[in-house]
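For reference, the structure is listed below as structure tokens.
All protein chains but one are shown in place.
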Amino acid sequence: MFFKLNPTTGHPLYLQLMQQIRHAAETGALQDGEQLPGIRTLAEELVVSPNTVAKAYSELEHEGILELRQGSGAFLTLKRRTRSLTDHVQVARRRLRDLIEQLREHGLLDEEIRRAFEAELLYPAEIVRK
Amino acid sequence: MTNAPVILTRDLTKSYGTLMAVHGLNLSVEPNRITAFLGQNGAGKSTTIKMLLGMIRPTCGEGTVLGKRIANAEENREMRRKVAYVAENKPLYSYMTVEQTVRFASSFYSDWRADVATKLLSEYKLPHKRKVKSLSKGMRTKLALLLAFARRPDLLILDEPSEGLDPVGVEHLLQTLVAQSAEGVSVFFSSHQIAEVERVADHVCILDNGRLRVDASLDRLLQSYRRIDLSFRFPPPEQEFRMAGVQKIRTSGNALSIFASMNAEAVVERAHDLNVVSVEVTPVGLRDIFLETVKEN
Partner (left out) sequence: MLWYKGWLETRSRFLTCLIVLTGFCAVFIHYTQGYLRPEWREDFHRLMLVAHQYLVIIWIISVVLLGMGGLVREKANGSSSLTLSLPVSRAHLLGVRVAIGVLEAITLGVVPWVAIFLVSSAGGMPIQFQQVRFYVLLLVSGGLVYFAMAVLVSSLVEGEYTAPAVAFGLVFLATNLFDLWLRDFNLWRFVSGDFYLDRNSYLFAGTFPWKGSIAWLAVATVMLIASVKVLHEREF
């Protein structure tokens, strides 16, 4: 399992890591019950602060995707909530795929589509996040 | 392990005549984190660090490191037992050999780890019997850093650590900082290399002309700072957007480009109230946050 974090995008590294772990879980690259690298190991491998990895793991545990076992490490758990979340994501992605195709047919460039998404996402998002 | 700040200053000031090298600095560096101290050359980073270590006397204000008062010679000395520091110029004794240097440094600290020293000596390929004056700049930098990395202090203070290192050396440096942090060492390093800070820092302090302008976790900075580009059908009313968090507004024809440290949603909302034609909100990287912060003056 290879992670690629990009520090210059302005997107917090722990969020990037979380996304990539979630993505891996959704696509099956990481199986249920599989162990993720230890915080220190992953931090040294990616050359990021251990706190970044710790935060990502901790948030994912909160979301129910990871189980942090004292002394053993972090394990992927696709609990029922997560499983249904994965289904939601599958559905959402199908809808997005259709929408994006439509927008492309209307003549929008991919960059324009992305910017539009980001702008709209920002609008009420911050409140939900906190 | 205590949760008290490893570095705490109150109104720390250093002036040379009329020049204020450090102005009313209120720094609070938390333990178990990697804190980056960013600033241009001459911003006051080295002066601050030297005050913390008792090499320079503050003009006024006070500070503690690991709970010990920096202005008290006795307490400062006590604190230095548990602090590893590498100055900007990577100081070494030119007449000592690599081996003698390592032996010398190790004799002062109970937290010295001989196994790590040996490992680093071979990793850095430092010739044991060669005198420091015959070493290349890169080797001298590595040796100076080794003297700190072969220890397990409570606090590691580095002043521009990557200066003098090639890209491989920089990578190694960052890996070591991460490893030290994982072992519970609090790391405080000053730099003007944004790329390094972006990768490993948990917390960022930006010093500009002796004053602390930004003091926040890197994640929070990246999540609050936004660039908002707005297009209107008419020349946009700049003053409508002078709200809390807005740092800079640039106008060009019917377009506004706003740089905000927070409250981006409020800006977007105001824009919608004013019938904005297009809104584009983009995250801002640390480089731009830094440049906008120091350019303000």
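To keep things simple, chains are lettered A and B as they appear, and every chain counts its residues starting from 1.
Criterion: a contact is a pair of C-beta atoms (placed from the backbone, for glycine too) under 8 Å apart; a residue touches a chain by one contact, two chains touch by 3 or more.
This one's a predicted model, so the numbers in the text were calculated from it and none came from an experiment.
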Touching partners, among the displayed chains, of the absent chain: B
Missing-chain contacts mapped onto chain B: 50, 53-57, 73-74, 77-78, 80-81, 83, 85, 87, 89, 91-96, 100, 103-104, 107-109, 144, 147
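The definition used in the following text is that only the chains that are shown with their structure count from here on.
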Chain A and chain B, separation of their C-alpha mean positions in angstrom: 29
Complex contacts: residues of chain A adjacent to chain B: 7-15, 39-40, 43-44, 47-52, 55, 115, 118-119, 122-124, 126-127
Touching residues on chain B, where the partner in the complex is chain A: 32-34, 171, 174-175, 178-179, 181-182, 195, 198-202, 218-219, 222-223, 225-226, 264-265, 268, 279-287
